[in-house]
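Would you mind keeping the following structure in view while I ask a few things?
Only one protein chain is missing; all other protein chains are in place.
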Amino acid sequence: MSLIDLANPTKFLALTARVLPWLAGATVILLLIGLYQSAMAPDDYQQGATVKIMFIHVPNAWLSMFVWGIMSIASLGTLVWRHPLADVAAKAAAPIGAAFTFLALVTGSLWGRPMWGTYWEWDARLTSVLILFLMYLGLIALWRAVEDPSRAARAAAVLTLVGAINIPIIKFSVDWWNTLHQPASVIRMGGPTLDNAFLIPLLIMAIAFSLLFITLHLAAMRNEILRRRVRSLQMMQANQQRAA
Amino acid sequence: MRLSGKDLRCVRGGREVFAGLGFAASSGEALAITGPNGSGKTSLLRVIAGLLVPSDGSIALDGGEAELTVAEQAHYLGHRDALKPALSVLENLSFWRDFLGGEADDAGRCLTLVGLDHATHLPAAYLSAGQRRRLSIARLLVARRPVWLLDEPTSALDTKGQDLFVGLMRDHLANGGIVIAATHTPLGIDVREMRMGAAP
Partner (left out) sequence: MTALSALIRRDIRIALRVGGGALIGVLFFLTVTVLMPFAVGPDLALLSRLGPAILWLGALLASLLTLDRLFTADHEDGSLDLIVMSRTPLELACAAKALAHWLAAGLPLIVATPALGLLLNLDGTATVAVALTLLAGTPALTFTGMIGAALAVTLHRGGLLLAVLVLPLSIPVLIFGVAASQAAITGPMSFGTPFSILCALSLVSFVVGPFAAAASLRHGLD
């Protein structure tokens, strides 16, 4: 089966129906291994057991940006190649990306609590993630504001790509703003190089969460394709009644 | 010069408006697109004008300027007047002459042709619906374009206005122009009719 065949929604549905159970199984197994390894990892000599939040936080933070990258590629697919599945992929990814970003925010805040003494500190990384979260919500709002999916797709694609250009600029600005307003003595998260005892569970968790994203994304794309089919069936029904 | 389209398919909001549609019109020829509401007359004009992207098919203007697209060689007269009430009649027309570019005509002369020379300096806000339409028609004259795409051009015009417009269309056709009009009422010139089907 070539990539061109995958462009056909029907073939996509058939293929994903076969692949999804395996993906879901692999995700569960890897998550279990990752969680076990994380629980077994030693406590940090400075941060104690709170360091284990890292095993959840870092994969989520990584995915929050990775998903925007996926949506940007899909947006190029919509605008440049007019690929029929591209806007389905972009639309399905946005809520999942927003969820990962939200988890990154919450875990980051919980992790920061013992270190900073407050749940929220205007730390450069957390602030960037917060802005990213706002941008995800804006994008979802945009998708919901337009009834016609193909029109919404183009608007959302433009905004996604503008966001992709802007995210590094925002990141840079916020880092700069942060050093301006706070002396460098603040504890930086994720700071020093990691020992293997932390690195291996972290890698496993990162892979497990990436697989989780792929599973959820494919499932959401299937839903979106089916939702559009229902929509066009309903439209055909409306037209038939009008013609009758 | 020959404007033609083939295998055109237009989908809007997930609904197929028309499919497998072809048309052709040569210099000096007028094509009247008729059909009931919702049959896709306006959509077809907007596809030709490049404002809607067809899902399939192509449009070509043989014998036109090679480096320009069809849309760039066409005038589109839609339901909306593209007039700014805050600007005077002359300012409105002069803007379109300067902005559209190409071979241009004197704005004052064109206003005389459509019978608006008495209102040159009045704000466009004071015009009646018929006068607004006349001002839009003056836009077709002030910058020369070989293809005229007209959507219900004679609506809002009184008999005198319609006669005047018929004369202008005749002149345009005599000069080798092409007219494609979506219309319910007879245009008053020799046309080839193309009937679009009822909604599927």
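Note that the chains are named A and B in the order they appear, and that numbering of residues resets to 1 at the start of each chain.
In this text, a contact is a pair of C-beta atoms (placed from the backbone, for glycine too) under 8 Å apart; a residue touches a chain by one contact, two chains touch by 3 or more.
Note that the coordinates shown come from a computational prediction; the quantities given were computed from them, not determined experimentally.
Chemist: For the chain not shown, which residue from A:L79, A:V106 or A:L203 touches it across the whole complex?
Modeler: Here the residue in touch with the unshown chain is A:L79.
Chemist: Of A:H83, A:R113 or A:R154, which one is in contact with the hidden chain?
Modeler: Checking each option in A:H83, A:R113 or A:R154, the one touching the absent chain turns out to be A:R154.
Chemist: Give the residue, chosen from B:F23, B:W96, B:W148 or B:F165, that touches the chain omitted from the document.
Modeler: B:W96
Chemist: Just one of B:M1, B:A24 or B:A71 touches the chain that is missing; which is it?
Modeler: In the full complex, the listed residue that touches the missing chain is B:A71.
Chemist: Using the document's definition of touch, tell me which of A:N166, A:S210 or A:N239 contacts the absent chain.
Modeler: Within the whole complex, the residue contacting the unshown chain is A:N166.
Chemist: Contacts of subunit A with the missing chain: which residues?
Modeler: Output for subunit A: 79, 131, 134-135, 137-138, 141-142, 145-146, 151-152, 154-155, 158-159, 161-163, 165-166, 169-170, 172-174, 176-177, 180.
Chemist: Residue-wise, where is subunit B in contact with the chain that is not depicted?
Modeler: 12, 46, 49-53, 68, 71-72, 74, 76, 78-84, 86-87, 91, 94-96, 98-102
Simple rule for what comes next: only the chains that are shown with their structure count from here on.
Chemist: I'd like the Å distance between the centres of subunit A and subunit B, where a centre is the mean of that chain's Cα atoms.
Modeler: 48
Chemist: Note which residues of subunit A are touching subunit B in the complex, please.
Modeler: Interface residues on subunit A, with respect to subunit B: 147-151, 228, 231-232, 235, 239, 242-243.
Chemist: Please output the residues of subunit B touching subunit A within their complex, sorted ascending.
Modeler: Listed in rising order, the residues are 11-15, 198-200.
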